[in-house]
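The complex appears here without one of its protein chains, the remainder shown in place.
Showing subunit A:
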Amino acid sequence: MSRAALLVLADGRFPAGGHAHSGGAEAAVRAGRITDAASLEAFCRGRLHTSGVVAACVAAAAALGVDPGELDRAADARTPSPALRVAARRLGRQLTRAARATWPSPELDAVAALFPKGAHQPVVLGLAARAAGLTALDAAYCSLYEGVSGPATAVVRLLGLDPFDATGVLARLADEVDRAAREAVETAERVVTDGAGVLPARSAPLLEIGAEAHAAWPVRLFAS
């Protein structure tokens, strides 16, 4: 197992399409719910403990070898907003391309053939971690970290927020990311024996509602 491979996969510059998505931050900025570093931190914390945890559990389970089709159906069932399902599959397709080019693997080839328009991104993330020789814990970390770093980067662009303040938010969330990653792996291990039904179904209604409104805006900076 290579530690450096984790850095490659977790790098915000990994070319898998994430730069065009705000993780709901653009809608929250427009609604006045994110206005500064403190409200960005609250937003990221909420995302981390709701949809973030669900995604991390799915990614960790995929990294442990749980059937991608079963995990994809479970992710669908836990994503009420059609706009978010579209975004998750689009990002999954982009990650599939980048991961296959970076870490060629029969499992990634199989998921590309099974889901030509993309599986849910966390499913692909887990398989990418597997292909890179990484662990379920690594997959959970990648998922949780990009779930908070995406909105933080987007808010720097949307509000002109001081980038040092935005990075400070990520640093203050580090302990919570650690705990959530460990819990995600424990859950993923139960999925191996008990099936995808034991995955958590936490959600943040405002993220879902905001995503639907955002998808209908005629003018926006981010795809979601």
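Heads up, the rule we're going with is that a residue touches a chain if its C-beta (ideal position, glycine included) is under 8 Å from a C-beta of that chain, and two chains touch if they have at least 3 such contacts; residues count from 1.
The criterion applied here is as follows: contacts and distances are computed from a predicted model.
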Q) What does the UniProt entry say the missing chain is called, choosing from "Thiazole synthase", "Urease accessory protein UreG", "Succinate dehydrogenase/fumarate reductase iron-sulfur subunit" or "Substrate-specific component NikM of nickel ECF transporter"? A) "Urease accessory protein UreG"
Q | Among A:Ala101, A:Ala174 or A:Ala213, residue touching the chain not depicted | A | A:Ala101
Q: May I ask which residue of A:Arg78, A:Arg93 or A:Arg130 touches the chain that does not appear here?
A: A:Arg93
Q: With the full complex in mind, choose from A:Gly17, A:Pro68 or A:Gly210 the residue touching the hidden chain.
A: A:Gly17
(Q) Which parts of subunit A face the unshown chain closely enough to count as touching? (A) 13, 15-22, 90, 93-94, 97-98, 100-101, 104, 106, 109-110, 112-113, 154, 157-158, 218-223
